[in-house]
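All protein chains but one are shown in place.
All chains are identified by letter, namely A, B and C, in their written order; residue positions are counted from 1 within each chain.
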Amino acid sequence: MSITYLEAIREAQAKALADDPRVFIYGQDVGKFGGAFKATKNLAQEFPGRVIDAPISEDAIIGAAIGAAIEGMRPIIEMQFADFSTVAFNQIVNNAAALFWRTNVPCPITVRLPSGGTSGGGPYHSQSLEALYAHYPGLVVMTPATVEDAYSMLLEAVAIDDPVIFCEHKYLYYHLKAERLPTEAMPVGKARIARPGRDMTIVAYSAMVHEALAVAEELATEGTEVEVVDLRTIKPLDTDTVMASVARTGRLLCVGEAFPWGGVTAEVIARVASEGFGLLDAPPQRLNAKDTPVPYHPNLWAVHRPTARSIAAAARNLIRL
Amino acid sequence: MSITYLEAIREAQAKALADDPRVFIYGQDVGKFGGAFKATKNLAQEFPGRVIDAPISEDAIIGAAIGAAIEGMRPIIEMQFADFSTVAFNQIVNNAAALFWRTNVPCPITVRLPSGGTSGGGPYHSQSLEALYAHYPGLVVMTPATVEDAYSMLLEAVAIDDPVIFCEHKYLYYHLKAERLPTEAMPVGKARIARPGRDMTIVAYSAMVHEALAVAEELATEGTEVEVVDLRTIKPLDTDTVMASVARTGRLLCVGEAFPWGGVTAEVIARVASEGFGLLDAPPQRLNAKDTPVPYHPNLWAVHRPTARSIAAAARNLIRL
Amino acid sequence: MVHFRDTYLKAYQGMLLARILDDKFASLYRGAKIHGGVFLGRGQEALSVAIGLFLNKGDVFAPLIRDAAGRLAFGEPVIDAVRTYLGSPLGPMRGRDGNVHRGRPTEGYLPMVSHLGAMISVVNGVLMAHRFKGIKGTVGAASIGEGGTSTGAFHEGLNQAAVEKLPLVLVVANNQYAYSTPNSRQFACNDLLDKAIGYGVAGHAVEGNDLGACLRVMREAVDKARNGGGPQLVIANLLRLCGHGEHDDSHYIDSKYKAEQFGRDCLKVAEEYLLQEKWADAKTLNCWRDEATHKVEEAVAIVQREPTPDPYQENWTALASKHLNDGFNK
Partner (left out) sequence: MVHFRDTYLKAYQGMLLARILDDKFASLYRGAKIHGGVFLGRGQEALSVAIGLFLNKGDVFAPLIRDAAGRLAFGEPVIDAVRTYLGSPLGPMRGRDGNVHRGRPTEGYLPMVSHLGAMISVVNGVLMAHRFKGIKGTVGAASIGEGGTSTGAFHEGLNQAAVEKLPLVLVVANNQYAYSTPNSRQFACNDLLDKAIGYGVAGHAVEGNDLGACLRVMREAVDKARNGGGPQLVIANLLRLCGHGEHDDSHYIDSKYKAEQFGRDCLKVAEEYLLQEKWADAKTLNCWRDEATHKVEEAVAIVQREPTPDPYQENWTALASKHLNDGFNK
């Protein structure tokens, strides 16, 4: 038996619904239809009345989740694509994220954002919005890179008392498979050494972890041992694990699929440069998507975002610095 | 005669309206009333039919600006507070910002965001959102710190063929005065050495420039010469000027009033660390607002954002590193 | 009729208390004792109090800036309001948020965010949760101004309530202006009541400065919602008898409105009615006024002796899960 990243997300939701009567799912087409990506397949049938189709009203969808959370429920919200969360932006960052700080009442909602690029997705079905949500205080932002993390982190997202932005990568939905679902998991907020190495640290998250691993594989054949750190959660960001890795390797390349200005790679480098300056044997480097909307045509898309090829080039460059 | 930062904004709009028939102003209460802050005072009377009250529909306000810009107009949009632009977020980042890249048709709109904290403003009338807009491709983000820049940069914002997010600081509205309006200006996208110094660079923008200047003044009495760089525009970010300054001083402290994760300070440090690593004699440091919503009570507010006091402490710390 | 009289008297006293509380905030503002804005409900107390009055424990209420009366009627202690305006760390918002941005979410009293319309769907969510939990017979009320009806959030929220057939009472206080913006620049329908049919919800109109009318209409709307009638849209016609905030002299309000029936001060209208019906005499009114003034002054005196927030006692963490706080505020 093997299970995909997408199926893991479905299974986590099934388990959350089964284990906790406070959980319900709300979003466009999540009911009988099972969601645009089938992440809620059969859940409406298995859990009658608890998987609810919403109108095309993202702002009100999040608003309702907040109200339900105040009453002790644990809503899971599916945005049809991460990109459409921009019309729910205000409710997420100004209402959900601020509630606990303002009132001492927690707001345990999970917002699932099908994120990231796929070939032919174009500017409005490809975005990676983790940096927007991490910038605002009051949110936990998860970016699982593995089937195991997709499963266990989604369960943890539901259990956490704070609003969680769960960035699940569409490219990994079908591409990524595991043998079985995990029975235990690393704590939320801890990064993972996805591959150990002594010559250079590549910090990545979500789909880019796999590009980084491919690069590590490739560079190993050239005698360069790359350590790959999978951030798992970008807020909070596990500076300690990153710093410990850089302490071992002396070199840092940070890779993200999002737009380049600000964002995860800037935050990681700023932290390492200010708190771990002495650990660095070379200037820390970063690689992001290009500073344009995400292009539609595969030729353009393949160059817009970092890939194993461009990461390898950057890594080879860094090793020479 | 003396002129405030707020008056400079009014004057720039008056001049834009007078000089260019394509310009109009659209926003809540901007007409006869002259705007919540009086930034459009008398403009409706002086330019009949060209300063238009909008309904409480930020999404549609930006949408209409985009349509008008497509037809060759040059709309200036006033958000009543920067914080309310979150409900226009989608139109700004996904429609206005992407238009030129998608279609080769420019989208010359100026969105004025009364930004930043004032005592008693609280979580929803105090935000500094420059990082959100800088993260998305396709926008120019201006953060004027002086009366002169408020005037000349707003005129330039209107002249530029791209959508400009104009972050004007509410705290500076009345506090900041100049003798006269400028007749010439530095180019957009160029940072300014607000005060030269050889021991340390403080990079700041908007209201924080003045806090940094106060610190420079104070540290000068202790024998530390602080160079203050005013970024003026945070996208594009003038890396060259920052780097040249750090080359002179060897030390970098970057200060912003926005939330700490990501944002301007992370971006500046990431650039200097990756492109100017060798210039640094000490770890680059940063100071931002705290990672909570902006508090209401003045006691809390004064500690939430960086002030001359906390910046001075960080600067003294850095000089010892 | 006895019953109505009791309700009326109670409501009047709520209006009076709200007016006196608001007046106190205005005077504290003038004395620079309040930081930031002060937003009053002057002229809107009759409508507002009627909302709060018919809600029970277990119901939910999302008031807006002009709802001092409704908040008190819903059960807000005067001192909560004072503490929030003065930023006391002992108040429900602990100096973190202020003025009209206050509430106690776990008591069904939702603290508004500034963004107009945003609280409507939050009320819906509470009502959906009640449904999930099998709690029956509760109602949710949300306030909005006529200006707020132009927001996307208003539309999405009301439509969501209609689709879910929630017991939402959405009260639109049409005070003719949104800040300085007159209705002619805000909407183009003949009557905001015409919106009800387009959402498939019940509609009610009321003269918002007539306490008796407000009580009758609001009771009907709340009862209908409570008894399975789905969302109720209440449109009240009235006038704001103050600035948008206390910084605003409201010179832009067309004097024609002040001459209209609905431009009369609802408190005065109610007083006249009380006197006319002989439900109270001038002496009683004075006595109530003194009581209310005392209540307000007492609360202010208490709060003014309270400590102000100490930023060094603050934990500066926005998350309930302390261990997930990012490292910034170390």
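Everything that follows uses one rule, which is that contacts are C-beta pairs under 8 Å (C-beta built on N, C-alpha and C of every residue); 3 or more make two chains touch, one makes a residue touch a chain.
Please read these numbers as outputs of a predicted model, since none were measured by experiment.
Partner chains of the missing chain, restricted to those shown and counted over the full complex, are A, B, C.
The hidden chain makes contact, of the residues B:I9, B:A98 or B:V226, with B:A98. Set against the missing chain, the residues A:A14, A:A36 or A:A247 yield one that touches it, A:A36. Considering the whole complex, the residue from A:A18, A:I56 or A:L321 that touches the absent chain is A:I56. If you put the missing chain back, the residues of subunit A touching it would be 28-29, 31-33, 36, 53-57, 59, 81, 83-84, 86-87, 118-125, 260-261, 288, 290-293, 295-300, 302-304.
Contacts to the hidden chain, counted on subunit B, fall at residues 24, 49-50, 54-55, 57, 59-73, 75, 87, 90-91, 94-95, 97-107, 137-138, 140, 160-162, 188-189, 235-237, 239. The missing chain lies against subunit C, touching residues 150-156, 159, 162-163, 165, 184-190, 194-201, 230.
Going forward, only the chains that are shown with their structure count from here on.
Using the mean of the Cα atoms as each chain's centre, the chain most removed from subunit B is C.
Of all chains displayed, B has the C-alpha centre closest to the centre of the whole protein C-alpha set.
A separation of 30 Å divides the Cα centre of subunit A from that of subunit B.
Chain centres here are Cα averages; for subunit B and subunit C they lie 35 Å apart.
Subunit A and subunit C have centres, each the mean of its CA atoms, that are 40 Å apart.
Among the residues of subunit B, those touching two or more other chains are numbered 59, 83, 86-87, 123-124, 261, 290-293. Residue positions of subunit C touching 2 or more other chains, listed in rising order: 93, 96-97, 101, 113, 115, 152-153, 317-318, 325-326.
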